[in-house]
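A protein chain is absent from this complex, but the other protein chains hold their places.
In order of appearance the chains are A and B, and numbering begins at 1 in each one.
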Amino acid sequence: MTDPLLNASHLKEYFPVKRGIFSSTKDYVKAVDDVSIQIRKGETFGLVGESGCGKTTLGRVLIHLIPPTSGTLLFMGENLSEITKRELRLMRPHMQIVFQDPSSSLNPRMTIKQILSEPLRINHRYKGEELTKKVLELLKTVGLDSQHLYRFPHEFSGGQKQRIGVARALSLNPDFIVLDEPTSSLDVSVQAQILNLLKDLQDQFNLTYLFITHDLSVIKFISDRVAVMYAGKIVEYANTPDLFRNPTHPYTKALLSAIPIPDPRQRSKHIHLSGEVPSLITPPPGCRFHPRCPYASEACKRIEPHMKEISKDHFVACF
Amino acid sequence: MKSNESRIKDLRFTFHLFRRSLLSMVGLILILILLIVALIAPFLASEHPSYVEVPTEQGTTRVEERWTIYFDRALQPPSLQHPFGTDDYGRDIFSMVVYGSQTSLRICILVIGISTLAGIILGGLAGYFGGVLDEILMRITDVFLAIPYLILALAVAAALGRSIDHIMEAMIITWWPSYARLFRGQVLAIKEQQFVEAARSVGANNSRILFRHILPNSIAPLLVEITLDLGAVLLVAAGLSFIGLGASPGTAEWGLMISMGRTHMFHAWWYVTFPGLAILFVVLGFNLLGDGLRDVTDPKLRR
Partner (left out) sequence: MEPTPSTTDQPLLSIRDLKTYFYTYEGVVKALEATSFDIWKAETFGLIGETGCGKSVTALSTMRLIPQPPGKIMSGQILFNGVDLLKEPETTLQALRGCAISMIFQEPMTALNPVYTIGHQIAEVILLHQSFPEIPQKKTYNPITRRRIRRAREKRAFEKAIESLDMVKISDPKKVAYQYPHELSGGMRQRAMIAMMLSCTPDLLIADEPTTALDVTVQAQILDLMKDLQQRKGTAIWLITHNLGVIAEMCDRVGVMYAGYIVEIGNTDKIFANPDHPYTRGLLRSIPRLTEDRRRLEIIPGSVPNLITPPEGCRFHPRCPYASAVCSTTAPPLIEVEPDHCVACYNYATAKFSVVGAQEEHDRPSA
């Protein structure tokens, strides 16, 4: 079994909550609380959760865009928290990110050519004629062409802007790309185009993806393995078919049942979840899901459950 | 497609929006007139000042404007030879007003230019880096913000003598803090945008992010403010000269001319009127232009 491309153990990302100018900060937003995952080369790892669960933060921590508060992050064998800034700069091209909102992830005052040449220029790869050629190549890879070169982002549709975002992520020939809700703001038919494109690119360039979304149907389509996140912790993860066939954690079950199915003959009964997503500053003690869990026991209120392997490659944190 | 087509299209749209407001166009025209007059002053005016070196109190020399005096044609009403009349020393008011445009323009541009530069640098650093640096810079800004320009101008004039340079220095010192604040606010907002994060993810360093990403996107409200302030600076400078703190007597500066003309107001109305009108139109022009720019850069009105 080869080493995983990315090996994260016990990652924590706490953001201090400032209170006043001179107070010592006691409160933290525990966006990522003791998360450990391994991502294998060439796979698509899906990360699912609702808003406020910390998945966006986790995505950024995994490529060290935000340095983790604690924990180890091994990428291609290197511990990203312990290398120098310059070494980190060298690693950057291998781990890229595609953002959720195509409108705000492209500088509105730069032309497409400038946006796409920037990563190439920074990393001393190309200049002048060669640069233009490389940019054109990138555009073609994502299905755009030379007439788009000198236009501004606002002249494009959402789907096209997202393609540009993908092109930018590809420009440095990365091994690993974090896709932070890349299709959530797009129309259904455009989403299909982008998802197909992402799959093709993965085959073409042998990429590894971390796909973050809240849409379980998309996750099922695109990922090999899935992790479900709730309130800063991963509550369940497994191979995709296993997770959908046999959801174990109560939150996973509720999440699955809540998805509206586009087939009027199957009107599912929603599992009702009362309450709200907990605050990440003062999460509930013990299992974070217990206030809303229909199966909560006394133990759930006091002790945090650990990950248990319930079947091959299928892990759950629940009693 | 050609590399500048998009930019040209964008500019054309901007201009179209601008053109829709008649007042903004009026403002633009007024300012253009000012610029042209200042540029061709030597060709427009019939009489010209000379410049002499004069010793200052500190022992250095300073350049001062001197106009030739003709007592025999003092206080003449507007006529063909003297379209704006003459003052109490017989100098042609029209030429003085024309040359005054140069002085005014110089004051406005220098004061605003340096204030803006200082404001952008300090505000930008404070906003981008945050933390302790932000706190320190903002406290310094607060200190300067508290200084009233009039008192400072008086103090400077009392200590170093009256001159236009001194009032410019006084104004710069009190003007830059508001730009620093404004720019810092913009930087804070833009800093959080995703494209800045994206730039960081491809390895951009801080200076690149500041100059290529944050600056172009946060400068827009500053431009509006600057345009409006150009008018305000002119008024302040004229006001300081009026009360005797700025230009030395004999200089063709509009505020000063009004001050001198006060005593002759009732029998030589042209002495105060024309410099006054000049100030009026220039300040009006800047205000209208600034308002027009503000409307144009309002994101809601675009598309």
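In this section, contacts are C-beta pairs under 8 Å (C-beta built on N, C-alpha and C of every residue); 3 or more make two chains touch, one makes a residue touch a chain.
Model, not experiment: these values are computed from the prediction.
J.: Touching the left-out chain: which of A:Arg92, A:Arg163 or A:His314?
T.: With A:Arg92, A:Arg163 or A:His314 as choices, the missing chain is touched by A:Arg163.
J.: Of A:Val17, A:Leu90, A:Ile259 or A:Ala299, which sits in contact with the chain we cannot see?
T.: Only one of A:Val17, A:Leu90, A:Ile259 or A:Ala299 touches the chain omitted from view, namely A:Ile259.
J.: Which residue among A:Val61, A:Leu74 or A:Leu216 touches the omitted chain?
T.: Counting the whole complex, the residue in contact with the absent chain is A:Leu216.
J.: Who touches the missing chain here, A:Ala192, A:Ala296 or A:Ile310?
T.: Counting the whole complex, the residue in contact with the absent chain is A:Ala192.
J.: Going by the touch rule given at the top, which residues of chain A touch the chain that is not shown?
T.: Touching the missing chain: residues 50-51, 143-144, 147-148, 157-160, 163, 187-193, 195-197, 199, 214-218, 220-222, 244, 254-265, 267, 270, 272-273, 276-277.
In the analysis below, only the chains that are shown with their structure count from here on.
J.: Taking each chain's centre as its mean C-alpha position, how far apart are chain A and chain B in Å?
T.: 50
J.: Spell out the residues on chain B that touch chain A in their complex, using ranges where they run on.
T.: The touching residues are 1-6, 10, 135, 193-195, 197-204, 208, 212-213, 216-217, 303.
J.: Inside the complex, what are the residues of chain A that reach chain B?
T.: Where chain A meets chain B, its residues are 21, 63, 65, 89, 92-93, 96-97, 99-101, 104-111, 118-119, 122-123, 147, 149-152, 154-155, 165, 168, 171-172.
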